[in-house]
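Note that this complex is displayed minus one protein chain, with the remaining chains in position.
Every chain is named by a letter (A and B) in the order it is written, and numbering of its residues begins at 1.
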Amino acid sequence: MHQLLQQIFSGLAVGAIYGSVALALVMIYRATDLINFAQGEMAMFSTYIAWTLVNAGLPFWAAFVITLAVSFLGGMTIERILIRPVENAPVLASVIVTIALALIFNSLAGWIYSYTVQDFPSPFPDRPILGALITTNDLGVIVVTLLMLALLFLFFRFTSTGLAMRAAAQNPISARLCGIPVGRMLAIGWGLAAAIGATAGIMVAPVLFLDPYMMGGVLLYAFAGALLGGIGSPVGAVVGGLIVGVTENLVGTYLIASQLKLTVALVLIILVLVFKPHGLFGTGIVQRV
Amino acid sequence: MAMKPSIVTGLTMTGLVLAGGLALAAGQYGPGATDTEIKIGNTMPYSGPASSYGAIGKAETAYFNMINDQGGVNGRKINFISRDDSYSPPKTVEQIRKLVEEDQVLLTFNVLGTPPNTAVQGYLNDNKVPQLFVATGADKWNDPKAHPWTMGWQPSYRIEARIYARYILQNLPKAKIAVLYQNDDFGKDYLIGLREGLGDKADKMIVATQSYETTDPTVDSQVVSLQASGADVLLTAAIPKFAAQVIRKVYDTGWKPTHLLSNVSTSVKAALQPAGLDKSIGIISAGYGKEITDPKWQSTPEYKEWLAWMQKYNPQGNIADANNAYGYGVSQTLIAVLKACGNNLTRENVMKQAASIHDLKLPLLLPGISVSTSPTDFAPIKQMQLEKFDGTTWEMFGPVISGAAS
Partner (left out) sequence: MTKGFAVVVPDRTAAGQYAGLSLGAWRLIGALALIALAAALPFFVSNYHVFELTMVMIYTIAVLGLNILTGYNGQISLGHGAFFAAGAYTTAILMQRYGVPYWATVPPAGLICFVFGVLFGLPALRFEGPYLALVTLSMALAMPQLLKYFDNWTGGVQGINLVKVAPPAGLGLDHDRWLYLLVLAVLILAIRGAANLLHGRTGRALVAIRDHPIAAAAMGIHNARYKTLAFGISTLFTGVAGSLAAIVVSYVSPEGYGMFLSIAFLVGSTIGGIATISGAIVGGLFIEFVPNLANDISDAAPAALYGLAMLLFMYAMPLGVVGSLAPLFSRLLRQIQARGAVPLGK
C-alpha cells in the first residue's frame, strides 16, 4: 500500500513536469496549429540561460524573470524569422523546421555548456514531507504547473488578446477581416509558449538535473500527455501529463517488467485514443463538405 | 686553397651524416605511417544521444596536438582523424571503412561503444587493422585467440561487478541485493558480472532488478520499486545523470541500503554534487583512475599537469568532466605503444608492442594501478580499488584488487 502511494505521488510529480511542457505544446498548437518539436530543447536552452545568470551572481527570482522575458522575445523572434517562411508551405515543412530547431538548440547547448550534468538551484527548500511520499520540490512543481494552467485558462477565456489569438488560429482569413493582426498573434503565441517552456525547465532542472538531454525524454511524454488530454485543451494537457506520469509508474511496478515499461505505457495511451481519438477533453472537428 | 680540402671534408661529413640519418629514419611502414607522420583513425559519437562521450574524442585530439607541439613521436607527427558515428553501428561501419580504405590509417584507436565496435570487429580483424584500446568496458575485447587485432583498455564492467560481488560475500553474506541498471550492454554487464561473482548464491541474494532507458526522464519509480523489495544492498549501474537521481531518491525515501555505484558515475561534480554531497555519504565504488573533481588529488603535480594541458590545449573542455581524464590516459597509452614501435611502424608491430606493455604507470591512474598486457592478456587495465565517499572525497580502502579476466 505504501509503495502504491509512493508510486502514485512520484507519478504525479513527474506528471506535472510532463504537464507543464504539454501546456507549452498546446499553447503553440492553439496559436498556430503546429506541433513544435523543438519545445523541449527551447525550454532546456532557456534553463541554461537562467543557469548562466544565476552563476553570474544574480538572485534566483531575478534570473527567473529575466529568463522569462528573454525566452518570450526569443520565441517571438523564432516565429517571425524561422517559422514565417514556411507558414504557407505544407505542414510537413514546418515539422521539419521545428525538428531542425530542436537539433540546433541541442547541439548548441552541448557545445556552449558541455554535456556534463550541472547543478541547478531550486527555489523551494528540498525536504521530504508527508512521510517521505513527496518532497517540497516536487510539490512546488505541481503547484507552479497548476498556476500556469490557471493563468493560461484565464488568458484565453477572459482577455481580448487571448480571444484574438484563438480567432487567428481557427480562421486566419476571417480574423484578418476583423482587424486582428494575425502575424503578431502567432508571434505572441510562440513567445508565450517559450516562456511557459522556460518556466517548466527552470522548475524541473533541480529535479531532473540540467544537461542538454534534460528535456529529450520529457518531450515525448509531454506530447503523449497533450494528445491524451486533447491537443487543443490546456486543462487536457495538464491532466494528460499527470495521467501519463502515474500510468507509467504503475505499469512499471505492477503490470510488467521495467524493461517493457515504455512500450506498455504507450500502448495504453494509444488504446485510450482509439476510443477517444481526439483525447479526453478534446472536441472533434466537424468538417463540412 | 686551404678552403678546398675543408669543403670536401665538410661535404663528405655532411654526406655521411645524412646517409646515417637516412638509415636511421628508414623504417618499415604500414599504411598511414611515413617518416613524418602517423595516421590514426577514430570514431566517436559527436551527435545523437551519446554525444556527451564526444568529449573523449576532443580530449584525444587535444592530447595529440600537445605531443605534436613537443616534436611528435620519434619525430613523427600524429595525424588524428576522428569522425562522427552517432553511436549508430551502420554509421560506424561506414566511417571505419572510410578511415581504413580512403584515409589509409595505420590503426584505429579508442572507437567508442560496444555495438559500434561489434559492428566493425570482423572487418578490422579480417583486414588485419589494429582495433586498439576500444572505449567500452565489455569483456569480449580480451580474446586474442579469436580476435588478435582487438584490444580493450579500461577494466571491464564485469570485472568491476565481480569485485562488488566479492565485497558483498565477504562483508554482507546475508545481504538482499537490488540492482538498478541501464537497459543496454553497459548496464546488463553489471548484472551478469554480479551474478557471476555471487555464483550459486546469486538467485537467492538478488531479490529485485529494475532497468531504465536513457530516454526515461526519471528513475524515481524504479527506486521506489526496489525499496519495496526489502533489499539492503543496492547496486546502481547508471550514468551520472541517473545515478544522481537514484542517490537523491534513495535518500528522500529514507531507504538506507549499502549503495554500490558504477565507476562511470563517481564524479564528485557531475554525479554526487547534483544529488547532494551529504546524501552521498557512504556510497561504495571501485576506481582505477583519480577522480579529477576529488579535492584529494587536486594538489598533486599530476593533476596540475593535466589541468595545465586542459587550459592550453583543451580550453573548451569541462574540467569536471571525467571524459577528459579518460581521453588523456588512453592517449598516453597509445603514445607509449607508438614510441616503443620505434621506426618499425607496421600494423603487426603496433599490435606486438601493444601486447607487451609492462607495468606502464600513467599519471592519472590510482597509485598501485598500472597498464600491463601480454600476448595472452589483452586487458590492459585489470586492477581496481574499492573506495568509499565520505562527503568530501573518495577514500580508498582495501588492497588493489586484480580482476580475473573472465
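Worth pointing out:
FYI, a residue touches a chain if its C-beta (ideal position, glycine included) is under 8 Å from a C-beta of that chain, and two chains touch if they have at least 3 such contacts.
Just so you know, these numbers come straight off a predicted model, no measurement behind them.
Within the whole complex, the absent chain has one touching residue among B:48, B:72, B:342 or B:363, and that is B:48. Only one residue from A:101, A:117 or A:251 touches the chain missing from this view: A:101.
Checked against the full complex, the one of A:27, A:63 or A:231 touching the unshown chain is A:231. Note that of A:58, A:73, A:167 or A:260, the residue touching the chain absent from this view is A:260. Across A:117, A:220, A:235 or A:251, the single residue that touches the chain missing here is A:220. Residues 29, 35, 82, 85-86, 89-90, 92-93, 95-97, 99-104, 106-108, 110-111, 220, 223-224, 227, 231, 257, 259-260, 262-263, 266-267, 269-270, 273-274, 277-279, 287, 289 of subunit A touch the missing chain (whole complex, contact as defined above).
Although one chain is not displayed, its contacts with subunit B can still be listed: residues 46-49, 51, 54, 57-58, 82-84, 86-91, 93-94, 97-98, 101-102, 113-116, 118-119, 122, 126, 183-185, 188, 213, 215, 316.
Simple rule for what comes next: only the chains that are shown with their structure count from here on.
Per-chain CA centroids place subunit A at a distance of 38 Å from subunit B. Across the complex, subunit A is touched by residues 47, 49, 51-52, 54-55, 183, 210-218, 220-222, 224-225, 227-228, 240-241, 244-245, 252-254, 269-271, 273-274, 276, 316-318, 320-321 of subunit B. Residue ranges of subunit A in contact with subunit B, taken from their complex: 2-3, 6-7, 10-11, 13-14, 17-18, 107, 110, 114-119, 126, 128, 132, 135, 207-209, 211-213, 216-218, 220-221, 248-249, 252-253, 257-259, 262.
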